[in-house]
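Of the protein chains in this complex, all but one are displayed in their positions.
Read from first to last, the chains carry the letters A and B; within each, the first residue is number 1.
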Amino acid sequence: MPISEFKPKIVAFCCNWCSYAGADLAGTNRLNYPADVKIIRVPCSCRVNPIFILRAFQRGADGVILCGCHPGDCHYTTGNYYTRRRMTLLFSMLDYLGIEKERTRVEWVSAAEGAKFAAVMQDFVKTVTELGENKRLEDRRCKKP
Amino acid sequence: MQEAMKKRAKELLASGEVTRVIGWKKNEFDYDITPAVFESAEEIDRDFRYDDFCGPNLSKFTFKNQKNDTKTLVFLKPCDTYSMTQLITEHRVNRDALYLIGIPCFGKIDIEKIRADGTDGILSIASEGADVTVKTLYGDKTYVKADVMAERCLACKSKYHTIYDELMGEEGEVMETGRFNEVEKLEAMTPDERFGFWRGELSRCIRCNACRNACPACTCESCVFDNPDTGISQKAAADSFEENMFHIIRAFHVAGRCTDCGECSRVCPQHIPLHLLNRKFIRDIDKLYGEYQAGEEVGQRSPLVNFTTDDAEPDIVRKGGK
Partner (left out) sequence: MQKIGVFVCHCGTNIAGTVDVKAVAEALSHEPGVVFAADYPYMCSESGQNLIKDAIREHGLTGVVICSCSPRMHETTFRKAAASAGLNSYMVEIANIREQCSWIHKDMKTATEKAVILGRAAIAKVALNTPLTASETPVTKRALVIGGGIAGIQTALDIADAGFEVDIVEKEPTIGGKMAQIDKTFPTLDCAACILTPKMVDCAQNEKIHIYAYSEVESVKGFVGNFTVGIKKKARYVDETKCTGCGLCTEKCPMKKTPNLFNLGLDTRSAIYIPFAQAVPKVATIDADYCNMLKNGRCGVCSKVCTAGAIDYHQQDEHIEEKYGAIVVATGFNPIKLDNFDEYAYAQSPDVVTSLELERLMNAAGPNGGTLLRPSDKTHPHTIVFVQCVGSRDTSGCGKPYCSKICCMYTAKHAMLIRDKYPDTEVYVFYIDVRTPGKNFDEFYRRAVEEYGVHYIKGMVGKVMPQKNGKLLVRASDLLAGEQLKIEADMVVLAAAIEPDKTARSLATMLTASMDTNDFFTEAHPKLRPVESPTAGIFLSGVCQGPKDIPETVAQASAAAAKVIGLLVKDKLKSNPCIAHANETLCNGCSSCERVCPYGAITYVDKEFRMPDRTTKIRRVASVNAAVCQGCGACTVACPSGAMDLSGFSNQQIMAEVDAICR
């Protein structure tokens, strides 16, 4: 598939208190980012289980991004600190297995950072689009003909 | 050592201090050793074994065969004590119902290495100091022990016992034997090479669950892969994705809890180097969050349920800083 035609599927997990509100602010300010990004609201970034991320890839996602409050600003005080450790280790393991490390990302986006949210999504979609389809962590049974 | 252990076990049984003994016994062949529960002096006299083939980690066996209403004697090699300590930390075994005796270990022999030399028709094997003598149908063979020692023992992390009520033999020390060399070799490869390597390994997985059954950290009442409610339950890996999924999640679930005992790789019938997944997490944890050895002491806080406010950002992976 030529790169220009390839539309990646991007799942974005956003914590309810900062990043989801940041995404809302991007909307309120009419800041465009690609429609390939679909947001799933979670209470805190620490709610995101590595299983969810692998599941997204299994079901055909080409990139998964996790957004939470900046460290120190977590609504639940410490949630994103656990996210940080878990995801660092998970991403490192994926890289160790030879799976492209650009397909996963964690970004801290506050409720005031609508512009950052849009910029992060633009950049992430661009990166994943350049990588092309997820092949290394796909489940062929879930592929549409 | 074997005779001393038998004597002590019988003493403790006789005194009523313990009513059961967990140790090893021989199966059909000399090198085919299995964990076992002994309840009488006769059983001990007949079956009890301790030699260079007693590789199985008795901690997991103890977990599976624990009884609360009576006291059980368990013999623990240094690496088994780490697993035992971790199980106690996680409240998975009842310390009060156990009498732990630390025993020395001089490295276990990997029968596959002897077979790989073309040795067949093995009748018996004796390991004495640095010499391993194999009697076969076709005559005797002698090996230098270091040449036929299990990989995990060549990279032994510790001869020290983290927990015991009584110690037989002399206490050893934590060692530096380059157990991360293989991880580093993989890290130095290109992503494509790594992908190729792991596909080659993991695609052999037959999902027999031997790794899970032997692993002293895998003690869940019900594994997420067996529970249909989790949405990720699998019986056999129907797709390469599921092979990856199982091993990534299994490694992740034991991350920070795995003591690096090497049982997963020892029992894998497909000889997949599963310990390299766990060691990767251990390596990353050591580098990013400070040296941490699971099972070092009771009550430790695993790095996965801990943090500091200035931990590295997940970006470190993407930016290749690690």
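Following the convention adopted for this analysis, contacts are C-beta pairs under 8 Å (C-beta built on N, C-alpha and C of every residue); 3 or more make two chains touch, one makes a residue touch a chain.
Worth saying up front: this structure is predicted, and the values here are computed from it rather than measured.
A.B. asks: May I ask which residue of A:Lys9, A:Arg84, A:Lys101 or A:Lys116 touches the chain that does not appear here?
C.D. replies: Going through A:Lys9, A:Arg84, A:Lys101 or A:Lys116 one by one, A:Lys9 is the residue touching the chain not shown.
A.B. asks: Which of these, B:Glu3, B:Glu173 or B:Asp229, touches the one chain of the complex that we don't see?
C.D. replies: Missing-chain contact among the listed residues: B:Asp229.
A.B. asks: List the subunit B residues touching the unshown chain?
C.D. replies: Residue positions of subunit B that touch the missing chain: 68, 90-92, 219-224, 227, 229-231, 253-254, 301-302, 304-306.
A.B. asks: In the complete complex, the non-displayed chain touches which residues of subunit A?
C.D. replies: 9, 11, 16, 20-21, 23-28, 30-33, 35, 38-44, 46-52, 55-56, 59-61, 72-73, 75-79, 82, 86, 118, 142
Keep in mind that, in the parts below, only the chains that are shown with their structure count from here on.
A.B. asks: As a quick test, compute the distance in whole Å between the mean CA positions of subunit A and subunit B.
C.D. replies: For subunit A versus subunit B, the centre distance works out to 36 Å.
A.B. asks: Name, in rising order, each residue of subunit B that touches subunit A in their complex.
C.D. replies: The touching residues are 186-187, 191-199, 224, 230-232, 238-242, 244-245, 248-249, 251-252, 255, 277, 280-281, 284-285, 288-289, 303-309, 311-318, 322.
A.B. asks: Could you please specify the touching residues of subunit A with respect to subunit B in the complex?
C.D. replies: Residues 50-51, 54-55, 57-58, 71-72, 78, 81-82, 84-102, 105-106, 136-141.
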